[in-house]
Every structure is written in C-alpha cells, then in structure tokens.
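Presented below is the structure to which this report refers.
A protein chain is absent from this complex, but the other protein chains hold their places.
Going in written order, the chains are labelled A and B, and every chain counts its residues from 1.
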Amino acid sequence: MIVADKKPIEEIIAQVNDVRSVLILGCNECVTVCEAGGKKEVGVLASALRMHFLQQGREVNVGERTLERQCDTEYLEELRDSIDAYEAVVSLACGVGIQFTAERYPSKAVYPGVNTCFMGAALERGVWAERCQGCGSCILATTAAVCPVARCAKRLLNGPCGGSTAGKCEISKDVDCAWQLIVDRLKALGRLADYEKLSPIKDWSTDRAGGPRKVIREDLRS
Amino acid sequence: MSPNTPSKLEKILRVGHLAVTSECGPPRGSDAAHIAHKAELIQRHVDAINITDNQTSVCRLCSLAACIRLKLMGLEPVLQMVVRDRNRIALQSDLLGAAAFDIHNVLCLSGDHQRFGDSAQGQNVFDLDSMQLIQTVRRMRDEGKFLGGDAIQRPPQMFVGAAANPFADPFEIRVPRLAKKAAAGAEFIQTQCIYNLAKFETWMEMVCDRGLHEKVFILAGVTPLKSAGMARYMKTKVPGMDVPDEVVKRMAATPKDKQAEEGITICVESIQRLKQVKGVSGFHVMAIEWEERVPEIVERAGLYPRPSV
Partner (left out) sequence: MRLSYPGSVRIIRVPCTGKVDVLHILRCFERGADGVYVVGCREGDCHYQNGNFRARKRVEQAQQLLDRIGIGGQRVRMCNLSSSDAPLFVRFAEEMHAAVLSAGPNPVRTALESKKRAPPPSGEELNA
C-alpha cells in the first residue's frame, strides 16, 4: 500500500494559520491502515487545531470528514454540497488523494497533512518498509522476488557492491542488503547459478525518468 | 596476446611483468598543481596512476580533469569512473572526453553511497551499474558504437578495469562476481586493500580453479597502515574491510612513534608474500595522503625499477 507519515503539526499550522474555516479531510484506505490519515487522525488533528486557534483568540471553524477514498471522483463528489463552508482543506490522504481533491475543487486551497513516502507494507505495527518504486517494468522474476530497484540503495541490477557487510547495506545496519537477500533466496530455490547471469541495462523510460506516466487500457474505456 | 589498446599498463601486463599502480586523490578545489605534485612523487615507481572519482561522495576536482593534467605531463593515468553521479549520456560523454586526450585506462566502479560524503541530501543516478558500465566501454571500443546504436567518431581505446573485494559479504559469490565482471568485459582488476593474506590466498585459489586469472589481470591492493588507530578504524568502521586481529595487535604492540614504519614494513611483507601467489599480476598501492612513501614501498618490495615497454 501507499505508506504516509503525519506531517509535524507546526507545518500544518503554518499552512492554515490565516484561514477562517478549514476542513480536515481523511481517507479510509492506505492512510488509515498506516494510521496517518484516517478518521482517528482527522479527529486528533482537528482537536489540536481548534485548541491552537482558540489560544490565538481567532474564530476558526474546523470541520472533520473522512471519505472512503480521495482518489475516486465518486467519493469526492460527496463533498459537493458542504465544501463551500470551508476556505481551505487539509487533506490527510496520500499525495494522489490530495491532488485529486484539489482538481475536483479548484477554488479551494488544499494542503497536505501527511508526507507520502513509498509503496510498502508493515513489518510489524508501527514499522513500514519500502518494497516497490513503480519502475513500470518489473524484474522480480530474475531476482527471486526481491526487488533491487526498491531495496538496493544503489539500485544495482548486478549487485552487491563492495559495501555489503553481514547482510546489511553500507548506508545503515537497519537496512538489509537487497543482494544478500537475493543470493539467499536463489540458494533456497536451488538457483544460485543464476547469479552469474548478467542483468542488462534497464530501460528507465517506464520509470519516473520517462516523465509522468499513464496506464491506458483500451479494453476498459467506454 | 597482443594488446587491444595503446595503454602502457596493458602492455606491461601482457608482456608478463608484475604491474604496479597507485592512486591519488584530487584536491577539494581547483588547484590541479596539487595533484600534479603528488603524481610526480611516485611517477617513476608506478606504471599507472589511478585518480579517484569523488571518493566517499565528497566533492573534489573531477577525475577526468586530473587525468588530463597527468596525461599532459606524460604520465599514464587510470580514470576512475563511478556510476553514482552520471547517467549513460554523461558516462559515454566523459569516456569520449578522456579518449580525446588519449587516456587509455578506465576503472568502472559503483561509488560509495552519497550518505557518506558532503552531499547526503543529493540525488544519486545509478542509471547503469558498474557491470553495465564495463559492457558499455567495451562496446564503445570494440564495436565503435554508442549504447543508442550510432557510430562513434574515433572510438575510445580503453583498457577496462573493475574493482573486486574478496572480503565483502556474501563470501560465497565473491568468485562468481569476478566471473561476472570478466564476462562483462573487464580486463584488469584492482582489489580492495588486503590485510588478511590467508583469506585472499583462498580467494585466489578459487579464482584460479575457474581459470579467471587467465581472463583478467588481478592487481592485489595494499595500503600501508599509519597507526594502530588506523588499523582499528579500518577493522571496525569501514565496510567490506577485513583486518585480522594479529595485524592490529602487531601495530598496537609497536611504540607510537614507530607505528608508521611498522605499517610500511607490513605492507612490504604483504607484497613479497603475494608475489608468490598464483594469478596475481601486480599490485595496486593505495597510500592516500601518504603518497611520498610509495617509492620506498615499491623499492623494498623489489619492484623497482619499473620495466619500460
């Protein structure tokens, strides 16, 4: 899923310090699962902002709403009748939802309440780790289902580098060396000989480098 | 076999001599005279001089410019090229830049992660990895073509090298990794500096078992220790470094004012032992910021004078 982390409240306050009304808008999907932008987090942020404005002696209307998703226009439409009560929106959705909300309501200032980080999953409650960078051209078949693009700090396709130490990456003892994992996995699958196959130069045009991307499925279009 | 390039380093290796290379780090500024001076200190004691490429991700005068300076002095540079900072356009372009000045040696490297240096907030590139860079240089040289397919006007004639670290993890793929580099087109290898001679000898046995010593020239890396503190630091703080306890103990047992001399002696002894190892084609003496001791190391190790080809 998309993993996000709460922005520090000082940043959010700086974004909305001059408004007279603001809607805190959550999302019931990824950011709820990673406990950064769901209904609970909306409630906590709204309460903290109300107390902040009260201390400032300012009358600010702080509203709360959590949509099923902010990346689907059908759900964003649910705000159509009520959003005019608000001058600004702090969206706790991932970067996609924040932008979609802004596109849907172009006359509203929409601010991010979270930092969207990566595609990953929970290793345990409270710890999420990156697993995919959306390179657009998946090579997991050749690397025993460990991704060197997302998990190698140097995205080496013919790793490891000389800095791999005791299964950890040179940048930190908390980061596994992706190539150690790949070698271990190849061994477990009885395919260690595959290690010597040279991985060809990657076509990065399907990655961010090629520009903003689209997936188009003609068979699904009306 | 006859050399593929005009590289002096290649000639020496193909004739069958033990080659000696060393390295210099460029300055953190634009004063190239600094590196010219370092090169002059060692020029008669080595066959080629590596110039590091923003090593440890610290911004320095670029390797290419320093190599050009050395070439214009009549010396034999080895261009070190990391893939951390340049995409395939810049890599091919810089190779042509080097070739324009008849620089004939390139060492293809990954590069330390930028977290270590003075630009931890920067992007890194890694469009190609070091293995793919080796393939690229060979293609430019042997096929005369850019990666994109177009013909190169006056293709580079580069003797292609790569690094090897017999001490990094995982140990079980250290020889397959060398095989991979050879298959990618590497012609010479400079290893990480060796303190654990026994482990290196084991690695060399496995390398020779696979006949890899006949596919690539292996130059054993050595670095003289300046102090017991340096030995301990390298043992514990530098990834991929194997410094045995006996070496640390030997340095620590030496009085502080004699430790530098002891470090030089250990280095000379290592070279003398490694000369006997099958498959070793030469030595890469890395004495960064201590270049003035390289001549002494080379002489005491019986590698002076250097052959002329």
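Annotations for the structure displayed:
To be clear about the criterion, a residue touches a chain if its C-beta (ideal position, glycine included) is under 8 Å from a C-beta of that chain, and two chains touch if they have at least 3 such contacts.
Remember, predicted model here, so these are calculated numbers, not experimental data.
The undisplayed chain touches these shown chains across the complete complex, A. Residue A:10 is the one among A:10, A:124, A:174 or A:218 that touches the chain not shown. Annotation: of A:43, A:95 or A:134, A:43 touches the absent chain (contact as defined above).
Taking the complete complex into account, A:62 is the one of A:62, A:150 or A:182 that touches the chain left out.
Not every partner is drawn; the one left out touches chain A at residues 8-10, 13, 23, 40, 43-44, 46-48, 50-52, 54-55, 57, 62-65, 79, 82-83, 85-86.
Going forward, only the chains that are shown with their structure count from here on.
The geometric centre of chain A is 41 Å away from that of chain B, both derived from CA atoms. Note for the complex: chain B touches chain A at residues 84, 88, 110-113, 115-116, 124, 126-132, 135-136, 147, 163, 165, 168-170, 172-173, 176, 179-180, 183-184, 192, 239-240. Interface residues of chain A facing chain B in the complex, by the touch rule stated above, are 153-167, 170-171, 177, 180, 183, 192, 195-196, 198-201, 204.
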